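Single-structure report; data block below.
One protein chain is absent from this view; the other protein chains keep their places.
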Amino acid sequence: MLLNNWLILKQELFLTGIIVGILVLWLASDLKKETWISILNIVLFINVCIPFIRFDYGNIFGDMFQTSPLIVFEKVLLSFAVWIISLFSYDWLKKLDHLPEFFVLILTSLLGMYFMLSSGNLLLFYLGLEMSTLPLAGAANFEFGSKKSAESAMKLILSSAFSSAILLMGISWLYGMMGSLDYSVISTQVGHSPLSILAFLLILSGFAFKISAVPFHLWTADVYEGAPVAVTAFLSVVSKSAVIMVMIPFFYQIFEEKIDVWYPAFIFLALASLLIANLFAIRQQNIKRLLAFSSIAQVGFLLIGLSAHSQTGATSVLFFLLIYLFSNLAAFGVVSILSSVYGKEDIIQLSGLYKSHPFLSWVLALALFSLAGIPPTAGFFGKFFLLLSGAGVSNTSKYWIIGFAAMNMVISLYYYLIVVKTIFMNQNPEQSEAYFPSTDPIPMPVRMALIICLAGLLVVGFLGGFYQHIFQLLNGIN
Amino acid sequence: MMPASAILFYIIAALILVSAILSVTSRKIFRAAIWLLFSLIGIAGIYFWLDMNFLAAVQIVVYVGGIVVLIIFSVFLTQGSGQSLPYPSIGRLFFAALVCLFGLGISIWSINQYGYRDAANEVGFPGMKELGKQMLSVDQGGYALPFEAVSILLLAAMIASIVIALKKSI
Amino acid sequence: MLNLTILCIILILPFTNFLVLGLGSRSIRQPISGYWASFTMLVSAVLSMNVAYLYFIQKGTINGIYPSVELLRYPWLVFGKNLSIDISIVLDPLTVMMLVVVTFVAAMVHVFSLGYMKDDKRYTTYYAFLGLFTFSMLGLILAGNLFQVYIFWELVGVSSFLLIGYYFTQPSAVAAAKKAFIVTRFADFGFLVGILIISYYGESLDIATLIERLSNTSSSQSILIQSAGWLGITALSWGLAMIFIGGAGKSAMFPLHIWLPDAMEGPTPVSALIHAATMVVAGVYLVARLFPVFELSHSIMCLITYTGLFSAFFAAIIACTQTDIKRVLAYSTMSQIGYMMFSLGIASHEDHYLGYIGSLFHLFTHAFFKSLLFLCAGAVIHLIHSNELGKMGGLRKLMPITHLAFLIACLAIAGIPPFAGFFSKEEILLASFHSSKFIFGIALLTSGITAFYMFRLYFSVFWNKDQQINSHHGEGTGTMLFPLIVLGLLSIGAGWVPFSNWLYKGNEPVQTHLDLLFSIAPVTLSLIGIIIANNLYRKPSDSPQNLSQVWGKLYTAAYNKFYVDEIYQWITKNVVFKLFGKIFSWIDKNIIDGLVNGIGSFVSNVYFFIRGIQSGKLQDYLLYFFGGIALGMIYFFYIWK
Amino acid sequence: MSHIPLQHILFFSSALFFIGMFGMFTRKNLITLLMSLELMLNSVNINLVAFNKYLFPQQTAGVFLALFTIIIAAAEAAIAIAIFIYLYRTHQSIHVDDASDMKN
Partner (left out) sequence: MNLLLLLILPLLSAVAILLVGKGTASRLISLAGAFGQLVLVGWLLFMFLQFRSNTPTSIYFEQIYQWFPTWAIQFHIGVDGIAISMMLLTSLVVLSGILVSWKEDKYPQEFFFLLMLLSLGAYGFFMSRDIFTLFFFLELAVIPKFLLIGIWGSGNKEYSAMKLALMLMAGSALVFVGLTAIYQETHTFDLTQLAAIHFSQSFQYLFFPLLFAGFGIFAALFPFHTWVPDGHASAPTAASMFLAGISMKLGGYGCLRVASFLMPDAAHYYAPIIIGLSACAILYGAFVTLMQTDLKYMNAYSSISHCGFVMLGIGVFNTTSVYGAILQMISHGLMTALFFAAIGMVYYRTHTRQVNEMGGLLEKIPFISTVFMLAGLCSLGLPGLSGFVAEMTVFIGSWENADVWVRVATVLSCASIVVTAVYILRATGKVIMGPLRSSFSSLRDANWYEKCAAFFLLAGILIMGVAPFLLHYITGNEAASIVSATSTVMFNK
């Protein structure tokens, strides 16, 4: 293999290098936690920047591994999210006994996503999918000392294994029909036999599970609640984004012919996700659970955008994912602080947060507003374009769908506002002092992460040029 | 007249299915593990029957030698082997059976609908040597990348298992 | 020369008073503000008389009629092509007459108030309000645009509100002010709709244009308005009826009169100005202004006639029983306005619009003697500090000038020659005599009753028993006496004004003459009334009481104003508040808001029905998972395609 | 082997798959759940291998996917069992419904 080929793989190689490096350092030296964290944060930042050194695109390993500007962009997004997560988990990481191992797991998962995104073949795709899930199940258990953490890990691994078994069944049937696992082959000969529909349904359910669309979502809330905040954030932002990013070429190109199956399926999943998730979210007491349901609802919007089956639809999805990344990570950043102070994340504990921590309050509030899709936050633009492109299909009932989604935005606003209300309007249970002690200053990395997210969720929406850039990245996607 | 190989297949298949059923219904967890073992060995037999020796070997080494042993160990670690498992509720049993039968029915129906070409011309299937070469090839049809990738996965899984399993509980 | 400047000065002077005194109500000291305001009003009055002189004498007639002069027209608010509210100043005989009356009476009241209000804390504000009122009233009468009339109509309404509620700490004053405003507002609603109807068909808001178009039966507008209709009544009649409702409200015609007696809660000079001489006759003015249009609808003329007639009679009866001096005067005002109104209603070209002339003549004379009556009453109240007749008596010795003025005014209103009222009333009676014997009969009877109750008042206040008044002064200050004297003189002399030479309909002045023979009946009747009053009330006696017992229920009913107030109260309480208000607010709270909250709570409670899905049990999750796939299978294999 | 129609092998593997799924739905012990899962994965492998052998003998994609599935299943089993053991320590139970603290 030539150097060029290796350069195509440079993101993966660098990430593998980090993983190995962590293991070596772990075995070889006895670093302090703070040192570990700072090194890792720097390295992860470099990981984000790697592709900017030199852009290399192409297919290697006999088209099994592909890169394109789009894929590189997506990988950058994911690694950026991981960097942010590692920044804002500072407090938690400092207390974590198994810090290097945790990072090995998280980064393996990220690596799996890289493979998944770059895959040109169902084998590598499946491998990447599993690689991105299994270590996370382990990582979900890393909140040692919490029964919930173990439970969530158990739920995650069993349900994801179940779903991957079903996905695999679908792949096997597909293989039986195509005789190949290569995307290039599959895309040319997807048939319309019942078996192909069945196989496709099973594969679809695997995707739906990963992005936790209703009714495949039930693991989400429990796992999010029990897992450590870092893992929850990773699950809700990175995993979900990665799968959705894969879904764009998967459904737009490989299974394009199956649009008459996946369009109604997507619409059903989208509407069910919106409705059920919102109805559940309204009554949540725990903010992680709330964010879990909120992320399910966001998936509903994303699916509407995806269902558009157009370049603009794909653009809106990616744009929204970027915005979602900033908003959700900002929210989880604040939640992680809450969690590290109390060890639990009930909404009621945010009471009177504004008095003691105005900065955190604004970050959380704006993040939630962005998730709700209210200007001037970027979420407004994201949702607007998602739904707008969703209305671009030639379907007679499309406006009902858009209307339904829009009404769900209203419902979703309600539960976001409940949190905002708790932050700004509720009185502290103790009159004299802030419920949330303001003695500990927010650590530098956390502050940095929050500021980045805040800037992102305020600014990104306005960047029309950036949107156009994504649009061009997606040239050729339908 | 059915050739012997065909009869063999049906026997193995029946064995696998029966032991699988027993494995998912047995009240004794240890017995369930043993039935699983039989079932997995049977599947290895199917691989042999299909002339997939390498895969059969892997099946035996990994499943029989690895996973089942792991399962049995974990059974020992978590509970007494003599303990009976609780009965699931009748409603759940019925409903699960219904759902599974429905799924099975649909699958069988759609498989039947799909006209598979009958057993194709007997081209010689690549042997173990070929497989080995492909495993490490970087060209078209090569699996070096997944091979390397899965090693990292295994590494991570190992680390995760060690950390989690060795962690003292609260 | 007759020009805009002089009229602007007349208009702006009171308005400046309002602005300056209103804004500086705390910094401008007491006597200064009053004197300044009175001075400016006197200037206004003089200027108005100058205008009258210039208009009637100097400018004179053209082809036998006094031309209307438009001095100003500025498009104030334009509604599309045809309609616009033009702020305009138009002079015609009616306007000039009203101008003189208003400014003059206003000036007198200003002067009177100098003494009457001198102990009041909000003296300056009082003058500011008076200024506002005067300005609005002048604007109303000078208007050449129907909507402008409406604008100032509302403004006089609000000034009336402010002045009635001047003693705002007294709940009764506040209630009266509210009542006055709301009742007239109700009438204004009619007025507004009337304007809408008339202007829509007449395609103009300009009064002159409207009159020209609508009274010309061949114009397209006229044909349209006569042919369009609703419920069998032509649009013209609807419009005029609505406008008349507006006028009736302001002029306290039955059944919209209920505010007027209560309006007496205001300071007495205000009553003299607003509720006797000027604002309350605005309805009459309005009908007179639009007379050529009203004339077109016979039914509306009848409506006007009988409303006026009934109000006159009705009010006269109530006036006989009231014991509050100002209320008696209020009812008498209502009665007199009823006179004017029905007189307008019976005016027709057959008797050269004698009714029209009589009505306006009566308006003219009434302004003087009624304001005089009120000012006298004010002087009395100023001394007694009470409105109740029972607390008065024998005041003729204490306040001889007031006594004399009051007597003159009473004689004037009773229609005793040669006082002013005699002449005007005579014309009205004559017109009614020409019109219908029934109307004439009622009018005659009313005239007699008027004489009775006015003298009942007079005797009760100035004769009867002697009250022990421990007051250091009898008559008020000079500023209070001066208007009494001036108005007294006018009450005597105003009847001699050659009114019908100046203000007439048609092409030439109507030759009115005193038909002495005709006068015998009303004068006699009035004298009888006076004599009865003399017998009953001159000396303290039980006979009034006995008499009231004789009348029994009728007396009680009249004393209670025939329960009209109660009916209104019942309607407001039960219909407006209980029926509409309560029901609507119930609907709002329970149905509309309930729906919103219901949707909210429904959405947030659906959770409790579906929470079982999220049972926490892994296998349930897996079942749902496969259920999702199964749903897809069912859909795609059985429903789809 | 050619006397066996491919369909029969597929029926067999489907049956195995749904037996495994039935186990996933009904078993209450976490380890038995894992066993059922292994059955499901194995049935997929049979499918893959059979397809490869019957229909596309000239290439090896199915076999390789089966191979990697086995490996992944092993990794999965390892992590799962570690989690179960840890769960057993925290909950003192390996019953799946005992681990349902988190619910709505």
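Per-chain numbering from 1; labels A, B, C and D assigned in written order.
Following the convention adopted for this analysis, contacts are C-beta pairs under 8 Å (C-beta built on N, C-alpha and C of every residue); 3 or more make two chains touch, one makes a residue touch a chain.
Given the structure is predicted, the values throughout are model-derived calculations rather than measurements.
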Q) Of the chains that are displayed, which are in contact with the missing one across the whole complex? A) A, C
Q: Just name the one of C:12, C:46 or C:158 that touches the chain not displayed here.
A: C:158
Q | Contact with the hidden chain (one of C:485, C:547, C:576 or C:610) | A | C:576
Q: Pick out which of A:53, A:348 or A:406 touches the chain that's been left out of the picture.
A: A:406
Q | Selected from A:185, A:388 or A:459 as touching the chain missing from the view | A | A:388
**Q.** Those residues of subunit A which, in the complete complex, touch the missing chain
**A.** 312, 315, 365, 369, 374-376, 380, 384-385, 387-388, 391-392, 399, 402-403, 406-407, 409-410, 413-414, 417-418, 420-421, 424-425, 464, 467-468, 471
Q | Contact footprint on subunit C, counting only the chain that is left out | A | 25-26, 74-80, 83, 85, 147, 150-152, 154-155, 158, 161, 165, 168-171, 174-175, 177-178, 181-182, 185-186, 188-189, 192-193, 196, 199-200, 576-577, 580-582, 584-585, 588, 592-593, 596, 600
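Here is the rule we go by: only the chains that are shown with their structure count from here on.
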Q | subunit A-subunit B separation of Cα centroids, rounded to whole Å | A | 31
Q.
Centroid of subunit A to centroid of subunit D, CA atoms only: how many Å?
A. 27
Q) subunit D: which residues touch two or more other chains? A) 10, 17, 20-21, 24-26, 33-34, 52, 55, 59, 61, 64, 68, 72, 75-76, 79, 82-84, 86, 90, 99-104
Q. Could you say which residues in subunit A touch two or more other chains, in rising order?
A. 123, 127, 130, 134-135, 137-138, 141, 147, 153-155, 158, 162, 166, 176, 194, 197-198, 221-222, 280, 283
Q | subunit B to subunit C touching residues, read off their complex | A | 92, 95-96, 99, 102-103, 106
Q. For subunit A, which residues count as touching subunit C in their complex?
A. 154-155, 158-159, 162-163, 166, 194, 197-198, 201-202, 204-205, 208-209, 215-216, 218-219, 221-222, 261, 264-265, 268, 276, 279-280, 282-283, 411, 414
Q. Along subunit B, where are the residues that touch subunit D in the complex?
A. 2-3, 5-6, 9, 13, 16-17, 20-21, 23-25, 29, 32-33, 36, 39-40, 43, 46-47, 49-52, 54-55, 58-59, 62-63, 66-67, 70-71, 74-75, 77-79, 85-86, 88, 92-93, 95-97, 99-101, 103-104, 107-108, 111-112, 116-120, 122-126, 130-131, 134-135, 141, 143, 146, 150, 153-154, 157-158, 160-162, 164-165, 167-170
